[in-house]
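Only a single protein chain was left out; the remaining protein chains are all shown in position.
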Amino acid sequence: MTAIALQPRVHPAVEGGLQLEVTNVSRETESIVSITMAAPEGGRLPSYVPGSHLVVQWGNGVNAYSLTGSGNAPSEYSISVLRVGEGAGGSLAMHRLCVGDRVYVARPRSAFAPASTATHHLLVAAGIGITPVLSHARAAVERDSTATMIYVHRPDAGAHVAEARELLGPGLIALVECTDRGSFQNVLAEALITQPVGTHLYVCGPVVFMDAVLEEARGHGWSSARLHSEAFGAAELDAGEPFTVHLARSGVRLEVPAGVSLLETLETAGQSIPNMCRKGICGECVLPVLRGAPQHRDLYLSEQEKAANNTMMSCVSRSNDPELELDL
Amino acid sequence: MPPAAGNGLEPGFRGVICVSFGSSDDTALPDTNGQPRYDLHFESATAESLSELKSVLSGSRVGVRLILAGPPTDIRAAAAAAADCGLLGEEVTLLPQETGPRFVYCPHCLTTTVDEAAGTEVKCQGCATTLTIADHFSRRRGAYLGYSAHAEEAA
Partner (left out) sequence: MSSTIIETDPDAALLPERIRRFPFPFASDTYRYSANVEPATKTAPTEAGAWGAHLVDIDEHYLDELAERAKVLTRDPSRVNVLPHMRTAVWDALTTLLSSMAEDYPDTMSFHREGNICRWRNGLQNLEVEFTVGDDSSLPEGPLRFLGTQIQDDIILLDIREDTLWLDAGLVTFAADWSFAFDVGMNFLEIHHPVPRVKEERITSRAEQFLLRLQPGEQFRRTNWTMTIGRRMDTSTETYPEWGPDRTTIADDPAMPEKLHLRVEVQHLIRLPHSGALLFLVRTHLLPLTDIARVPAWREKMGHVLAELPDDMAEYKGIIRYRKAASDWLLAR
């Protein structure tokens, strides 16, 4: 019955994270539920940057959802999940969560942060895209900053509308709700030509929606550094494809699964590889490559060294070929 | 001729604000490709002229661009004021005159000296220390770093 029973092992993307308990589930709209989680023993959770997302494990998969709080010393994390019929199943699993269920989550990750120097924030959301934008609005209120929100949703299907309205005041100075395309076009066009110098724009919603908003903003002379859009996971390396390594000296073959680094695989197999940062910058874990093309993902090797394909950084780099041969 | 400073900027301006300092005239400023343009001219970047620039900028709207022409010291001070108003680096174009004085910051007495010569040393106008001018520049101060030139010479 509980989700935990369906989770045979912790996914690499949430390893070293937190185990939380679902403390509230509430229906926002017909297809959106809000899920609140807290530490089972109570107490504070790590703070997060406004606009952050939370990677949550469901069964064997993981999904990222925007956190809707301001992120300042929270005791609970809240996300809202839109049920997607044809997704990989994550949203359906999330919709089945009940109070008391335990879930694994990674520490919140930031990829849609407010600009600290902004003199005003123009927040634009469509549908479920309200979630990170609500986080921004709450932070603006707390930080004595100002924001304007434009929220596009279907009639009577706006999630978090009541919360957004409650924020209205000296922080969130305006909330414009649009329930049809035409009115949104007019509201956006007017907003884009009337913002004080120093305003930054944040947009979250379907990709086509975001692209249209950003393109229109650029057309009105907004420079790209003022434009922010939510792109899940842009700051993190993806798990990569599985590959095989052949250790030429010992004749051993090892499988490197997706989400596990070559360095970790070698360490698990008893190899001692010098390493320091494990982030592809210090250069300590360099390995000699005899055959195969590494997929270089480090910051250490120069372009020439990468092109030569005879060394690789085992902490972050993977393989473009199904098999790599290493001089180990 | 540019309009007298401080009047005439329509509310919500989103075109190009062209500011020239000193003897540089607006023929030095580029064509703005048909964008609405607003010209300002100041003798130098004083507290008064910078506050006027700031009030012009705060009356304008996102989309505005700023072009600054004149002596390096003046346009850098103006650029720092523009940054305080929320303009980003890519929205400001600097057209410095090739010659002109530069500012040198003395960390020993916190005074900024105007250096008219183009040498490697200058005498601090605050503490009279001879300063070596380092190749280290602060956009915020519009100044180069100076440091005591002869501290490591035997007395």
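When the chains are written out, they are named A and B in that same order, and each has its own residue count from 1.
What we mean here is this: a contact is a pair of C-beta atoms (placed from the backbone, for glycine too) under 8 Å apart; a residue touches a chain by one contact, two chains touch by 3 or more.
Remember, predicted model here, so these are calculated numbers, not experimental data.
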Residue among B:Ser20, B:Thr113 or B:Thr129 that touches the chain left out of view: B:Thr129
Selected from A:Ser26, A:Ser110 or A:Asn320 as touching the chain missing from the view: A:Ser110
Selected from A:Ala174, A:Ala258 or A:Leu299 as touching the chain missing from the view: A:Leu299
Listed residues A:Val25, A:Leu175 or A:Cys282, member touching the removed chain: A:Cys282
Chain B, residues in touch with the chain not shown (by the definition above): 88-89, 105, 107-108, 110, 129, 134-141, 145, 147-148, 151-155
Residue ranges of chain A at the interface with the undisplayed chain: 44, 46-49, 52, 71-73, 107-110, 113, 115-117, 142-143, 225, 235-236, 274, 276-284, 286, 299-300, 302
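Here is the rule we go by: only the chains that are shown with their structure count from here on.
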Contact footprint of chain A on chain B as seen in their complex: 12, 14, 57-58, 60-65, 85-88, 90-91
Interfacial residue positions of chain A with respect to chain B in the complex: 117-119, 192-199, 220-226
